[in-house]
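Step one of this worksheet: look at the structure below.
A single protein chain has been omitted from the complex, and every remaining protein chain is retained in its original position.
Moving on to subunit A:
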Amino acid sequence: MAQRTPSLGQAQAQASAIPSPATLRSRTTATTTSQRTTATATTTAKPNGPKGPASASATQKTATKERAPSIRLAKLLLWVFLVHVGAIYLFTRGFLLSRSVLDSKSECSNTNMDESIFTDHRLDSSNRCWYPQQYKKAVVIVIDALRFDFVVPHHDLPDDEQEPYYLNKLPVIHKLLEEQPDNTLVYQFVADPPTTTLQRLKALTTGTLPTIIDAGSNFASSALKEDNWLAQFESSRGQDRILFMGDDTWTGLFPSVLSTNNSHAFPSLDTHDLDTLDNGVIKALGPALEDPSKWDLLIAHFLGVDHCGHTYGPNDPHMAVKLEQMNDQLEKVLASVSDDTLVVIMGDHGMNGHGDHGGDSDDEVEAGMVIYSKRKLIDASLLDQFSLGDTLRYTKPVGGNVYRTVQQIDLVPTLSLLLGLPIPFNNLGSVIPELFLSAKDPKNAIRDLLRATRLNAAQVATYFESYMELHPTSDIALAVEMEFGELFERAETFMRELGQDPKAKTEDLATALKLYSEYLRTSLSSCKRIWAHFDVPLMAAGGGVLLASCFCLLLHITIYRAVGMPPSLERFLAGGTLLGIALARHLKPLLLKIETVQESSLGLVDIMIFSMSTFSIAGFLLCLALNAKSFAKKESWNVFRLIRWPPLSGFLACLFIFVNCLIFASNSYIVHESTFIIGFLQTFGVIGLLFSLRVPDKAARIKAVILVLSFMTMTRVLSTSTVCREEQGDLCSPTFYASAQQSVPSQWSLVMLVGSGAITPYLIRRLLSSSKSMNGIALLWVDYGLRIGIILGTLYAVLDFEGSKSDGTRAATTGNNANAFEPLLGGMSAGGQYLWIKTTLVRIAFGFALIIGPAAWWTNPLCMDIQTVEEPVAIDGGNRKPSGSSSTAPATQRKIYILGYANAFGASYYMALTMMFLFVILTQKPLGTIVLSVGLAQISCLVELVDIWRDADFAVWQQGVIARIQAETQASVENSDGIAAAVSIQSAAQAEQAKAPTLNLLLPTVVLSLMGNLFFFATGHQATLSSIQWLSAFIGVPTLNYFFSPILVIVNTLGPFILCAMALPLVVLWQMPPKANKLGIVVLFPELTRLCLMMMMHQSLVLVANMFFTGGMFRRHLMVWKVFAPRFMLQASALLMMDLVLVTVTVLVVLSRVIREVSTVLSIRVV
């Protein structure tokens, strides 16, 4: 190649014979990719030409100017980003549940009701609060993520199948059920989503419904301010009567109750192994059980089962070991408690098939609860006697039996009254009836129960009263008036009529009981429905602002296609924003005059954000309108361009966006979105195949077809990496993890990881070599930095896998798990030993990706090199020499080849992309790394394809021009002489040159944006909360770090979008030679601006559709919290992340650096 190109370049220089001011001239023709990779320059042997200083100063001058376009673009994008943030803030405030917290506390002395009805019996109780104390002591054992089917016996398993590891591992409970059925109650314990531990603990102590926004505060639990039974217990018995051991989430929630004196708290999120926390709890539990005089309330929170679920999934040998350990502990507890102790064993939530939780699938919501007392708890006949059956609910048969099902918050009033405490003020649960039908006094049982229920109902009614006082216009107040308020009145009236008659008939009492419990149930379900309180004006404001910003972007994309940003746009935007801030205060009374707005909880901040966005959007439009006039004169811009049918590529881009928006019209489509993304990309592939088959040049055509086919194949391959969500059912089979019941990567993925790690740098090398850009930083980074980084990452993954495998006791299954890497690591034994090694390794890799690589790149980002060849001058042709060389014609001519010239922008940018790539893959699971490696290949395919199409497009256009000029020439030759004809041809050619077509890059942009979604699904994510890979928070950070861990999780989750947003400029820059026009200017920024805005517009339009369907149409939909809201959160965070990456990394850092460097070296100006 190097032998061929010089001759071509020389011929070229001689033929054109126009020396360029910068003494560099690119070849103007090329037929294949390989030939255009080097630019040649002919110069004289004298290195110091007369133009040396002049060009140097020109370079300096341009260098100072050059920052402007990228900074301006960054400013525009920053504005779009800020508008997006504002719009999302407004919408989120209106959409996500808000419930105001009442700080009142229940008091022992005030039960808020006429208690005289029950004064006749049991006056003896000395420790008298709302309800006579039934149990002096209580033991609460929380086993995190104890799913209901872990608890109950399963005897109906088929013999031929292996019993899952999680079933029948708590025989102590089965024994209790068999031997002491009257002392044991087993419930299905239904939690309210979100099923995260912090949320559940709040509900379990306060009896309130959760708000979804709280789900995020799991990482930093703040103190609970609402009334709760733990605080009530403390105020009645004193702090030292409480003993706590376990998860430190509790101490975070109750810092005043659980101090270091009475609690043994262990960090929960920091714990990697399954046993540290549990062993600590067990150590503390033993002495406590031996000496029960020291406590009245014992709380133990075991976390191992939950950890095991997260790490390995439920159906794993570790789970069996863990549950058996729990079984031993429970046995000890049950054996040692006294008669007046109530034992509550419960799970705070369940876990799904992967062992994760957070959502609201049945498996996540249904936990198990066991209540045990040595005293007889229940007389089974009583339940039937009072015909309570229709107020009680039962499960489906589990393991051959039917169990009672209760709400999780029902524990709160039950436990409070049984321990002689007032029910927490905010409680919405209702007492569990069985526990108040005291078995020792069957005669009065119904009265006891009625009394407890009535206290409970009165407490709930009081709560609603005070809520109504505070928020008289809220939906809850409306519902109290319309729906369930009268139920309480009715029950009270009935009760009063019944009077104090001690001989009141049991049937009447039962009727009263039913009335009260109906009130409790109805109020709870109304609250559940309403406390998804939507603030419609705020939502509309958010959606409207986002839609308006999309409209602005669309205008900019369609009208200013060749001009870039209109001048002084930033001033208009800033002016609009300032005006918005200034006017916000005056806008408020205006807005409040609208009737619908009055209902909403619109604050000044919201109005300010709204007016800022609105006015800056108005400023944008004003700027466009003012400049439209001048542009109409400058270029042939007319109104008809807007109306005209868009070109096929642009049309398809619009179609893709439109269909992508329509996905959100149905929950089925959101559930199956991963398949839809494949449909989009493959449709693009088929259209691309047609495009490629039309490429005139044969070699390019074959290359393009191969590229398209490999693009499609890679899309299909990536689509096979799935982690299924529950709703997908049979249509999806999970492959991301080793099995559906586990969350460890499979061994095959590790083997493939090694393979992909070896191939990726090689492929990048090939790719860059094809454009001769394998120079400078690329040599160092691709061959060493990237390769080392990938190797370290692979080692980390292997060690992690090995560590997790040898962690704990896995003796049962080690035999068949012979792994290829085991001999290598034979020397190391325990999982703890790997921790130091793997942390160090991955930290070095992060260093390569984030510090060493970028630093090297920043100092010298170019992938160009200069090759000098001495050649004898061919004088014989009588060619005109370049000016300045005629006087002293040397014998030899020095030729300078600039290697990597054609891809000067692209290769350098690609280097930065690979650094980001390395950072992202380090946070992924093994299969995620492979997926992203394939994804990088796919992105490279796409940009190569765009390049080929651009060339083909140009060639087709050129051929049309030539045909027309030839026809004209033929016509003119007949009339006039040849010279004039030649002149006319040249002028015609130059005139045409200005109108050279630019390939419409909107479709590739949209495809790139969609590829982000594809990679997201392929890296083991879904649009559900439970699919977030929390374990990535500990990659390279052994203990939870509030700075790095969130970043790692975010990069793990949104990494695919980051990559795609970062790769966007490559669509323009890849293989785009920095060939200046006569003024020394390369025009890049209009196109870059369009593409960046297009990507933002795509994602934000999808978000608008999401907002419209989620908040507008389906906000009372059955699936809104299960399907729509998580998808909204994903889209919002993806949009913000892409915006952020586009503004900062893409434009402000990488793009500006690349362009400044290239333009300095080649002394061109890029606008």
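The definition used in the following text is that a residue touches a chain if its C-beta (ideal position, glycine included) is under 8 Å from a C-beta of that chain, and two chains touch if they have at least 3 such contacts; residues count from 1.
The rule is short, and it goes like this: contacts and distances are computed from a predicted model.
From the names "glycerophosphodiester phosphodiesterase", "PIG-F-domain-containing protein", "BHLH domain-containing protein" or "Nuclear transport factor 2", which one matches the UniProt record for the unseen chain?
Missing chain, UniProt protein name: "PIG-F-domain-containing protein".
Of the listed residues A:603, A:679 or A:1046, which contacts the missing chain in the full complex?
Residue touching the chain left out of view: A:679.
Touch as defined at the start, partner being the missing chain; which of A:649, A:794 or A:1053 qualifies?
The missing chain is touched by A:649.
Just one of A:955, A:1040 or A:1167 touches the chain that is missing; which is it?
Of all options in A:955, A:1040 or A:1167, contact with the hidden chain holds for A:955.
Touching the absent chain: which residues on subunit A qualify?
11-12, 15-16, 27-31, 36, 647-649, 666-669, 671-672, 675-676, 678-679, 682-683, 685-686, 690, 693-694, 696-697, 712-713, 715-716, 719, 731, 902, 947, 950-951, 953-956, 958-963, 965, 989, 992-993, 996-997, 1000, 1071-1073, 1075
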